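Note that this complex is displayed minus one protein chain, with the remaining chains in position.
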Amino acid sequence: MSHPMLRLTRSQARTAGAVLAATCLALTAACGTGGSAAGKGKIVEDAGPPQDGGILHTAATADAPSLDIQKEASYMTHVAVGTVYSRLAAPKTGKDITYGSSELEGDLAEKWSKSEDLKTWTFNLRQGVKFHDKPPVNGREFTSADVKCTVDRIKTLPGHQLGLVAGVTKVETPDPYTVVFTLGAANTAFDQTMANPFMAILPCEGTQGEFNLAEEAIGTGPFMLKSWKRDQERVMEKNPDYFIEGLPHLDGIQTTVLPDAQAQIAALRSGKLDMISSLSTEKRQVDQLLSQIDGLQLRTEKGITQTRVFMNAQKGPFSKLEVRRAVAHAIDKEGMIKALRSGGTLTGPISPTLFGALPQDEVDGLLEYDPEKAKKLLADAGYPDGFSAELVATDGYGETILREAQWVQEDLAKIGIKLTIDQQDYATYVSSTWPETKYDIMYGLQTPMLTADEYLTSEYTSTGTRNWSKVDDPELDKMVAAQRVITDEAQREKALQDIERYIMENVSTPLPLYAYDTQTLYSGKVHDYHPHPDYSSRELQDVWMEQE
Amino acid sequence: MSIAISGTARAARRPRNRSGLVRFTREQPLGAIALFLITLFVVVAVLAPWIAPYDPLAQDRVNLLTAPGVGGHLAGTDELGRDVLSRSLYGARTSLLIAVSTLALGGAIGLVIGVVSGYFGGTWIDSALQRVMDALMAIPSIVLLLFVAALLGPSVRNTVIALSLLVIPSINRVARGEMLRIREEPYVEAARSVGCGTPRILIRYGLPNLMAPLFVMGSLLFAVILIAESALSFLGIGTPPPTPSWGRMLSEGRSQLEIAPWMTVVPGLILSVSVLAFNLLGDAMRDFLDPKQRR
Partner (left out) sequence: MLLYAGRRLTYGLLVLALVATLVFLIIRLIPGDAVRLQLADAPGVTQAQIDQRTAELGLDKPILTQFGHFVGGLVQGDLGDSFDDERPVTTKILERLPATLELGLLAILFGILLGVPFGMLSAIRHHSVVDNVMRFLAVIGMSLPNFWLALLLITFLALWFGWSPPLVYASPTEDLGQNLIHMLLPAIALGAATMASIARMLRSSLLEVLGSNFIRTIRSRGASERVVVLKHAGRSSLIPVFTVLGLQVGHILGGTVILERIFAIPGMGSLIFEAVGQRDYPVILGCVIVYGAIFILVNVVVDLLYAVIDPRIRYEGASA
């Protein structure tokens, strides 16, 4: 509201403001808000020019174990402080951008270039970017030195991000606004690497231990961390000096930790929450909420998290390829999606939205539900009458995974594989059973990755850091190594797809089933929410709320 | 979850006359109703395979999450198309199995500890045993169960082991108190002076006297076990899927509470009524066996 109120005394202005507000309210009530009449759950696009102000209330099912975005691999941490930090480059988001698109835009870097041999990458940084005004950084200017500090720190920490920058042999800072990376081997997509959510640029004060990165977050992002009460709430406030003019629109974001889905739904109903995501995926629940809460918007996205059947390739009956392929054909995946998920897409080893994913019809064929074929494969493997085994699953991912495990149990029983379910707590599952391959067959999820190479290298090569099904196929190792240096996009895509076909037909573990859809429900007054699956939450800088 | 048993219960004597049941019904109508419900519970549990309309594990994939009455499912189906009524009936079987085994295991251990402790009342054996029992009681039951279940993993057997830890101290307390009392009785003294061995005295005179207070305690513990089992399963560390158990059904249905209330209301109701029945019966038996409460 920018109404001219010239030459009024303060009390006059207050009265005038109140009258105006009342008029506005009456008007809105008379005309009805744009979105609520336009069909249940419909997302209101073009809700008008963004308005500034308001606090967005969201919920999380669990809190971040620590705020250290690089030391802590949990995506909970990335969701928690993603908006505090910036990266050199970031995936574009917006109304016209496909969900999960890998198209990049400059974040802290204005532009970047690569050398002919793809081994030298030069990033030109924005000038005049200020860190948040919090001690000990106190709003000083961001420079290339901070990039170097960050990359140097990453190289000393274990974990996923180390693999990402392993190829960097040298980081040079010829001037405060230029960073030059020298790589040991050619890399066509190093800009994608630097856009990974792990690559948040920290201030040197943080990397040098002047403050504790596990409990404090100071960056250059659209929001500043105001307070963090562990396992209770995280409060973000607008960064007034954000380097993108006019952003963010929100005055702040308040995230409450509410582990119970029913409690989240109750709070959405009572208007205490503006947005909830990845709740119970039950369609009827969502439909009921949509019909009861006026103007509630539903955003469904093709997810990238895959459900998997992990089978031990070295030990037990599943070490036989035919048995593993029988499993692939014995499970009614479409029925499972229809019964237990709000939607989903059958997938190969690389999630369907990523570069290099297999064409959908081919995936559907490779995973076709065909119990007869499965029985035959099982007989070929020497088990015409089936066998018994234990199926490991954890309740750590929620009730849905356990239901799916029971679905798998029933389907495999039909071809003669009699499974008993070994339900484990998340800690045992993730710290022992999975990485140490203490299972014959296991049902669960794979943490989403952002590039094809991440999936193939970590899960399917014999030396992969997540090769926890004991895959050992020299041919496959060679193929995966070879695709990494192909510079031509079309050729690389073909190579990646060949690998996937090979995996489905000759490895078949970890066996991907489908990537399930994710849902976000948000109030009718929230607009321009265009999420990206990278967990950085950067898209919240564009979100705005209708002011009353 | 400790249970208060009023000190007066120890004055209990088993009614010897045949008309006991009739008198019980007249004096404790609620208790009689409870007894009827419990009989029903046991009958259902034992006969579940013949009573239940469907296999509790069969997934009717044409009728997923259907309301009661649809597709021949009287109490509706769950997300996997399993018949809620059949699962609830089989749940009684699981609960009965767990409760009886727990009472048998925990009761036996508690009884032995209590009787031995009571017999040696006042000696170091007594204090040592009782300090361990006190330590077991001092840890909140859920915390204790959380540990044991996480340690052993979920299975019916491990649930029984975890729940037994709840039962042992309570049974021990009753048994010990009763032993301390009868130890001083003249006929025990007499038996000892005649030269009866310790074990003989315990079995011959100790156990029969214990039966009445143990019945009361057992009934109340039964209710506690039913709740604790459902709590364990609710937390995901009790009876593993797909075994039908009331606690599991409650936890499976909680996210569908708004849209498919039958998934939880049916097992929730049966669970609550069963717990209620055991509580009422325990209550009524205590009143019945305690002459002071008869005006």
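For clarity, chains are labelled A and B in written order, and residue numbers in each chain start from 1.
FYI, contacts are C-beta pairs under 8 Å (C-beta built on N, C-alpha and C of every residue); 3 or more make two chains touch, one makes a residue touch a chain.
Everything quoted here is computed from the prediction, not taken from an experiment.
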Neighbouring shown chains of the undisplayed chain, as defined at the top: A, B
Among A:Lys229, A:Lys315 or A:Lys418, the residue in touch with the chain that has been omitted: A:Lys229
Hidden partner chain, touching residue among A:Ser388, A:Ser431 or A:Asn506: A:Ser431
Candidates B:Ala32, B:Val216 or B:Leu250 - the one touching the absent chain: B:Leu250
Contact set of chain B toward the excluded chain (per top definition): 1-4, 6, 8, 30, 130-132, 134-143, 146-148, 150-151, 176, 223, 227, 230-231, 234-235, 250, 254, 257-258, 268, 271-273, 275-276, 279-280, 283, 286-287, 292-293, 295
Missing-partner contacts on chain A, residue numbers: 57, 59, 65-66, 73-75, 158-160, 162-163, 214-215, 229-233, 254, 256-260, 262-263, 265-267, 269-273, 396, 425-428, 430-432, 435, 447, 458, 464-466
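Quick note on the criterion: only the chains that are shown with their structure count from here on.
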For chain A paired with chain B, centre-to-centre distance based on mean C-alpha positions, whole Å: 47
Chain B partner contacts - residues on chain A that touch it in the complex: 261-262, 265, 280, 282, 284-285, 288, 335, 339-340, 395, 399, 402-403, 405-407, 409-410, 421-425, 427-428
Chain B residues touching chain A - in the complex, by the definition given at the top: 57, 59, 61, 64-65, 79-81, 150, 153-154, 236-237, 240-242, 251-252, 254-260
